[in-house]
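Here the complex is missing one protein chain, while the rest keep their positions.
Letters A, B, C, D and E mark the chains as written, and numbering starts fresh at 1 in each.
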Amino acid sequence: TAYAETAAAPQTEGQKQAAEGAAKLAKGEDDEPHIGTMPKADAHRVYVNDPAHFAAITQQFIIDGASGNVLGMTDGGFLPNPVISNDGTVIAQVSTVFERIARGKRTDYVEVFDTETLLPSADIELPNTPRFLIGTYPQMSTLTPDNKTLLFYQFSPSPAVGLVDLANKKFDRMIDVPDCYEMFPTANDTFYMHCRDGSMAKVEFGGAEPKISHSEVFHGEDDHLINTPAYSMKAKKILWPTYTGKIYPVDLSGDQAKVDKAIEAFTEAERKEGWAPGGWQPIAFHRVKDRIYLLADKREEWTHKDPSRFVFVIDAKTGERVKKIEMGHEIDAINVSQNAEGTLLYGLSTGDRTLYIYDEETGKEVRHVDQLGRGPQVITVSDMES
Amino acid sequence: TAYAETAAAPQTEGQKQAAEGAAKLAKGEDDEPHIGTMPKADAHRVYVNDPAHFAAITQQFIIDGASGNVLGMTDGGFLPNPVISNDGTVIAQVSTVFERIARGKRTDYVEVFDTETLLPSADIELPNTPRFLIGTYPQMSTLTPDNKTLLFYQFSPSPAVGLVDLANKKFDRMIDVPDCYEMFPTANDTFYMHCRDGSMAKVEFGGAEPKISHSEVFHGEDDHLINTPAYSMKAKKILWPTYTGKIYPVDLSGDQAKVDKAIEAFTEAERKEGWAPGGWQPIAFHRVKDRIYLLADKREEWTHKDPSRFVFVIDAKTGERVKKIEMGHEIDAINVSQNAEGTLLYGLSTGDRTLYIYDEETGKEVRHVDQLGRGPQVITVSDMES
Amino acid sequence: RAAAEGATHAPGPREARGKWEPQDHDVQSCNYWRHCSIDGNICDCSGGSLTTCPPGTKLATASWVASCYNPTDGQSYLIAYRDCCGANVSGRCPCLNTEGELPVYRPEFGNDIIWCFGAEDDAMTYHCTISPIVGKAS
Amino acid sequence: RAAAEGATHAPGPREARGKWEPQDHDVQSCNYWRHCSIDGNICDCSGGSLTTCPPGTKLATASWVASCYNPTDGQSYLIAYRDCCGANVSGRCPCLNTEGELPVYRPEFGNDIIWCFGAEDDAMTYHCTISPIVGKAS
Amino acid sequence: ATLGATGAFAEDKVTVPSHDAVAAAEAPKDAVVVNIAKMKYETPEIKIKPGQTVVWINQEAMPHNVEFQAGVTGEAALKGPMLKKEQAYSVTFNEAGEFPYHCTPHPFMRGKVIVE
Partner (left out) sequence: ATLGATGAFAEDKVTVPSHDAVAAAEAPKDAVVVNIAKMKYETPEIKIKPGQTVVWINQEAMPHNVEFQAGVTGEAALKGPMLKKEQAYSVTFNEAGEFPYHCTPHPFMRGKVIVE
């Protein structure tokens, strides 16, 4: 069946290429194959990671949200963590490979990709295979604000955070930390973590010895804080929902973590009906708009990693619900481009292996990008706004 | 919905395990987790290889055709060749891995698996990364009849066959060969190849210098011999179909290759209707029954790698058609267990990622094994009959 | 097509967001009662069994746990999900259940972690998971 | 669901065993005329284009060829399918066409071979294929 | 470190009577007991004399073990078996020193044996 085109629909990438190819041929111009380069990152650049359901090798898709074109891909080993800077100048990952596919000598390493050629510009081995192997949580590997230090997490035999000097392309050191998880950098020598006891730890690593302090405990044992909160490094703010949709705004802009009044995404009546967040990456934050996006649905208890079909948009300042967007698909992860005008809402379906892209203002789906690996779960965006 | 069971249907593996687990629990017996071992190979052992559409790492599934249970799996690198001995004592592969997933230092190696533990018992690196990287053709890697030497093919810069001493776990040497492809061993120091000029080459490598001779050219330039003929090492016989279903029986039991009268699988009328073989591995041979199985369908010209839905069973001695089996699925590869009684016909669907198993006598589908990787294409069986 | 005898394919993961309804008759189905918090692939589908690892893999000593309800006897048991490691993921019988599953800072009940600790040869890739009982749920 | 603008997914491989019916309006569809003997993934779908490799890959010098019919001008052209190598297979826009495809002993027209020869750094893994014209089909 | 017939690691500072879990009732009678319950070693820091044996007894269904990192009890790490409820594991400490340990799946469970 012929591909249906309407006068109004813009040309797809495939159609553009066909038209250009036909035009060149008609003019008698030779094809000159070569290797392409990546365009400069902009606010509509979006990265989708495919952990491929625990496969020994994985992939990342670099996509232009405005057109839906895949711009390039990177290969990763076992459960790599993507690391993307806010200014778009650093594309890196913390990864693990084995000498014989899935066994033999293990190598943990940081790989940095040239942003134009996508060829590796650094390959930094980490001593003692330290990295925590776990499903992909964005905050298990991060950059400091100056992009010079990469942080990664170690779990066993004892929690620690590793520092990698990207500027000099070498491993720096491990810092022992308390029983705390994930990293939220606020300065080039400071990051916060969330601890088992329910407090936030502040880790200052600029001096000879790390300086570690704790906030008050801010949630009880029965408030289960999800693994993949939304973090804005520029705002120094975490939006941390629990399984029931209580969202803790954790303000890291001061001397110590300060947790503001929690926002209940749902009324008590809604919660009784079963409304609760769910998915792999079910919360996003738009810094300039100061809006929270929560992926949620009516669900049975203990289904917090099942996909959801709705996004609730919440004003972060007032806690008021702005709107509810029907995603039209089973969505596992969401994110939002950080530009103020023409904001895009991204909804990734692991089962469909498709990134659905919506106009944030109208809530309408405007395009989609399919064939994204085997089990894509994570969406990363940069925040290039001032 | 509850799983529907009839009194007649035998217990599946999953049902058996559930019943055993419940019984143990009721008796108060503790679970004692441990690592299982492989049962001894029998005539219903079948191996399915998944090249995963050119992925950098791949898998092989070891299946009991009689029950449909997966007995174990092996990992492979890029486009590995499975190597299984006729007596079931050798499970090996020729494989390729890279230091950084799909780039960096390349290693070609032969890996032998312990048949009980499936752990590697040998890892033999091949010097100069010689192996031919191509879609998986069974005859690009083979064993000699005594299982002591593994042969693999090199294409570039110049055709050669590599010898690997399995007994002593070391690479032996490369033998330069003419412009010929694939290996059909007939003795521990002799194999045949098919050549670009349409002859068969005989390569005797027992002496200091290899001795190479050619048969007559036995087919014209327009007879396209498919890449994956059926070969019985015990019968020293190749059944080699062309794109149009003309099957050349190549007898390697004498001093030189002798090509018997070709068998036309289809009448001229049938060929005019479009009947022709097609798939990845579209021909199988049952040595004891002396029967040929050809996977075919009505097809347009130049669709020789598309799947087919029928298997034509042909008496190899008379060339007469015995029967036509409706496979009921889009099948890409076939094979047959070599036992005389209770013979199983295997039909692998790359698109369904499923091995369908048929009673060869009745032609009825009796079970299937699904979830076989991403793009399984090759079925290997042993010939344990005398 | 008509169901062939010994159909080996298991019903897939449960309906999204649906109630957990455990059964006790088919280990290869994601709603088998012991798999109430499994994340990964059922070992019985790739050469292992309910409580054994497939040949060629390495058995972890560590695990995460969940308290799963057995519909046959009405009791809840503590399941210690141990991973079989050192091989690529099997890809057969994938399931993700999260009964009682807690976030990473309560790792004892967390199933995102690669629980290969203690496996021989420091094997740390994930192939599949077994579901042995370690006791009654307290 | 209603087709969204700029739908990026291409119709899949052609109907099994069916006639080759080439089109000249969408490179990301398997029946684009130049892909008449392609085996693998279309580079335009993963950051390349009809004749360029995606960033991060290496371009082979060698290729296999096929003579493909252009429905627009009624001519046949020789397409030299060059692989982009050194990265894992893209997985996007997979196609297998075999117009004029010959067995391995006629490798010049064979598409099962990993045609990465000549790529920088001896890259030999397959990512995708481009479809440049090298001349009129003789 | 090679395992001798008695279970002793010749160059290590400890002796391990059994590398498998034993029923709590079979634990060495004169050993110093450290109970494990509620995700904790109940007595996380204990002091003993050289030659004394410590036995860890798991009092809950949640499996726990003890693990001494490489360099602590000997060159290699000493990873005790996972203990089910009412299972025990013993280690005899032959030399003076401080021996920190943790639970393999639960790194936040930590303890220390001080031998002096």
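Criterion: a residue touches a chain if its C-beta (ideal position, glycine included) is under 8 Å from a C-beta of that chain, and two chains touch if they have at least 3 such contacts.
As the structure is a computational prediction, the values presented were derived from the model and not from experiment.
J.: Which one, D:Gly47, D:Gly91 or D:Pro107, makes contact with the chain that was left out?
T.: From the options D:Gly47, D:Gly91 or D:Pro107, the contact with the absent chain belongs to D:Pro107.
J.: Touching the missing chain, which residues of chain B?
T.: So the residues of chain B touching the unseen chain are 155-159, 179, 196.
J.: What residue numbers in chain D mark contact with the hidden partner chain?
T.: Contacting residues on chain D, toward the hidden partner: 61-65, 78, 80, 107-108, 115, 117-118, 134-138.
Heads up, the rule we're going with is that only the chains that are shown with their structure count from here on.
J.: Fitting the CA atoms of chain C to chain D, what rotation angle results, rounded to the nearest 5 degrees?
T.: Chain C sits rotated relative to chain D by 180 degrees.
J.: When the centre of a chain is set as the mean of its C-alpha atoms, what distance in Å lies between chain A and chain D?
T.: The answer is 33 Å.
J.: Using CA atom averages as chain centres, what separation in Å is found between chain C and chain D?
T.: Distance between chain centres, rounded to whole Å: 41 Å.
J.: Could you list which residues of chain E touch at least two other chains?
T.: Correct list: 84, 104.
J.: Can you list every residue of chain C that touches 2 or more other chains, as numbers and ranges?
T.: Residues 87-88, 91, 107, 117, 127, 134 of chain C each touch two or more of the other chains.
J.: So with touch defined the way it is at the top, what topology do the chains form here? Options are line, ring, star, complete, other.
T.: other
J.: If I apply the definition of touch given earlier, which pairs of chains qualify?
T.: Applying the touch rule to all chain pairs gives A-B, A-C, A-D, A-E, B-C, B-D, C-E.
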